[in-house]
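All protein chains but one are shown in place.
First chain written, first letter: the chains are A and B, and each begins at residue 1.
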Amino acid sequence: MTELSKSGAAVGEPTGTSPAPSSFLEVRDLKVHFPTDDGLVKSVDGLSFKLEKGKTLGIVGESGSGKSVTSLGIMGLHTAGQYGKRKAQISGEIWLDGTELLSADPDEVRKLRGRQMSMIFQDPLSALHPYYTIGQQIVEAYRTHHDVDKKAAKRRAVEMLERVGIPQPDKRVDSYPHEFSGGMRQRAMIAMSLVNNPELLIADEPTTALDVTVQAQILDLIRDLQKEFGSAVVVITHDLGVVAELADDILVMYGGRCVERGPAEKVFYEPRHPYTWGLLGSMPRLDREQQDRLIPVKGSPPSLINVPSGCAFNPRCPYADIPKDDLTRTVRPELTEVGSQHWAACHMSQEQRERIWTEEIAPKL
Amino acid sequence: MLAYLIRRLFAAAVMLVVIVMVVFCIFFLVPKWAGVDIATSFVGKQADPAAVEAVRQKLGLGDPIYAQVWEFFKGIFVGRTYSGGGDVTQCSAPCFGYSFRSEQAVWPVLTDRFPVTLGLALGAAVLWLILGVAAGVLSALKRGSFWDRGAMVVALAGVSLPIYFTGMLSLAIFVFGLKLFDGQYVPLEESFTGWFGGMILPWITLAFLYAAMYARITRATMLEILGEDYIRTARAKGLKEQTVIGKHAMRSTMTPILTMLGMDLGALIGGAILTETTFSLPGLGQAVLNGIKTQDLPIILGVTLITSVAVLVANLVVDVLYAVIDPRVRLS
Partner (left out) sequence: MSETPKDAAVTIPAQSAGARLTKDAAPGETLLKVTGLQKHFPIRKGLLQRQVGAVRAVDGIDFEVKSGETLGVVGESGCGKSTMGRLITRLLEPTAGQVEFEGKDITHLGVGGMRPLRRDVQMIFQDPYSSLNPRHTIGTIIGAPFKLQNVTPEGGVKKEVQRLLSVVGLNPEHYNRYPHEFSGGQRQRIGIARALALNPKLVVADEPVSALDVSIQAQVVNLLDDLQQELGLTYVIIAHDLSVVRHVSDRIAVMYLGKIVELADRESLYKAPMHPYTKALMSAVPIPDPRRRNAKSERILLKGDVPSPISPPSGCRFHTRCWKATQICTTVEPPLVELKPGQQVACHHPENFEDQAPQDTVLLTAAKEAAALVADEVLAESAETSAAVAAEVETASAEAEAETDAETASAEAEAETDAEAATDAETASTEGETPSKEK
């Protein structure tokens, strides 16, 4: 890892790498495109963010917004499952603790995977190999990065299972995934991803496949473990409730781009993008008085092959006609700072958005 | 698991009885409807009626069909006695009866020919497994590449070309053209190199067909498995690509291949008719072909029974192996 920092120092190289950032994780202008028969799928199209250790970033978006592809891109798994010529195209920079991952030697990145950065997936049943015991799978994860014998690795596996709250871990370590309940499986998955004390944990819809009461347990566990390990966490979800529970910062994705990014409080209380308003209005909420009607976003999410020109959200935006000169349909809005550490990409002026939010949207929520 | 196996064995036994009865019906009832008399054909066309009647009695052809089936099974397990027209023949267990044509006991014919077929099937299986699985895996990993397309074209050819064509072709080239082998079957007991030289072409011919099928199914399965979430997890753990493919993906890919292998081996042990005929191998396939040509029921029954047992045993073995590979089967 240390010898890799040379790529970080190589300013002005043709690859265009810039100096290593001070943040623990920094993503700069990440693009992940998949060539298909129908055209180029621009799953992620210019995404940037930073994350410090001990903090949690929530990436929110609907299916096809590019949120999962982003996480796979960071892990270097965007080509996973892809064989043959049509490989995913990835560009930009991903800096993890001073190492640029995209220009690094793939085998070095592989060594970071599972050790410095690890991942939890949505469906723990399909994410665990059905033919190996939970113990075998955790032991494998540990021994890939640590030169220890099987016995020691198994002790470590039992220890991790105990830590994530699996009863009788010394017995359950020899069980197969299908013998676990959904919640237990996700706990085992978390144990496996934390076995090497990673500094970055990416959780892709970690509770979507689980029941509400189990979801509460798992969210609690993730929060506790983060406190204990002090790692940086990226939570990817479509559920605003889950991000509100976990995230310090929130990044809202739409059509492969970031439309709003900021501290959780700001994004929930002073959102500055119509899509964020739409998400907040679409959701029935248990913590409020009963709404008469939900305020849905009209239309459907865009195709990532033909992303609408200008602002990707313009066909669904009720305010698309407010900016002059048809700006929303012709010019892609850049992220602009709308408050401290708070950015949004919208052509409407700050004042217009503030007024619409406070007068039209917030009262109806 | 044990209860499951016992149930399967029981079902297999019932299956065997049913198979024998069906074969019996076909070969005894059909000639009756067609007006052909088996006893007459056994003795020969110019035989006198008394001799025909003696044969009929001796073979029990006049008995009701269930009695004949019963006698047949009794013969296998305890032996049976043929008596009729004053002369008595004792046939000790396992008795599969006598050939209508050569009047030889069927059992020695089967035991003579079985090793030939077994050698052919097993040798070919080893060959096609190595070739087919390797080609399939490589194709999957290099999907869309020149190699993948090439391999799949060859595989398509392998699946669609009939054995007597590929067999004749290889005979023409290697035996008659290049004279690399002499194309004669030599029993293994006599000379290993002779046996090997005689078997290599049949092996390759048979393996070509099967390797093609196995390559296709391996490729398809592998591609499906590579898209599984647990393969992504394996990569996310930081495993080397060799481990991901060779360990995690291969273990799952083996399951359908194993199922196919069990069935194919079972079926082949009953006789690779085309291959054996093309290469003049004295195996079960050749025997059954001759049996059909000459309406030699005992031979056909014997081979059918062996084939059925082989298929059923192969299936059982596959089931057990399945449980070894997949813990979900083991525990439920």
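In the analysis below, a residue touches a chain if its C-beta (ideal position, glycine included) is under 8 Å from a C-beta of that chain, and two chains touch if they have at least 3 such contacts.
These figures come from a predicted structure and were not determined experimentally.
Chemist: Which residue, A:G92, A:P169, A:G278 or A:G310, contacts the hidden chain when the whole complex is considered?
Modeler: A:G278
Chemist: Among A:M117, A:L219 or A:I361, single out the residue that touches the unshown chain.
Modeler: Of these options, the touching residue for the absent chain is A:L219.
Chemist: Any idea which of A:P130, A:P301 or A:P315 touches the chain not displayed?
Modeler: Of the candidates A:P130, A:P301 or A:P315, A:P301 is in touch with the missing chain.
Chemist: If the hidden chain were put back, which of B:I6, B:A67, B:V126 or B:V324 would touch it?
Modeler: Answer from the full complex: B:I6 touches the omitted chain.
Chemist: Of A:V44, A:M75, A:L225 or A:L240, which residue touches the hidden chain?
Modeler: Missing-chain contact among the listed residues: A:L240.
Chemist: Touching the absent chain: which residues on chain A qualify?
Modeler: Touch set of chain A with respect to the missing chain: 62-63, 167, 181-184, 211-217, 219-220, 238-245, 247, 264-265, 268-269, 278-287, 290-291, 293-298, 300-301.
The rule is short, and it goes like this: only the chains that are shown with their structure count from here on.
Chemist: From the mean C-alpha coordinate of chain A to that of chain B, what's the distance rounded to whole Å?
Modeler: Spacing between the chain centres: roughly 55 Å.
Chemist: In the complex formed with chain B, which residues of chain A make contact?
Modeler: Touch list, chain A to chain B: 75, 77, 80-81, 83-86, 110-115, 118-119, 121, 123, 126-131, 133, 140-141, 144-145, 176, 178-179, 189, 192-193.
Chemist: Using the touch definition from the top, list the residues of chain B that touch chain A in their complex.
Modeler: Within the complex, chain B contacts chain A at residues 140-145, 148, 223, 226-240, 248, 251-252, 325-328, 331.
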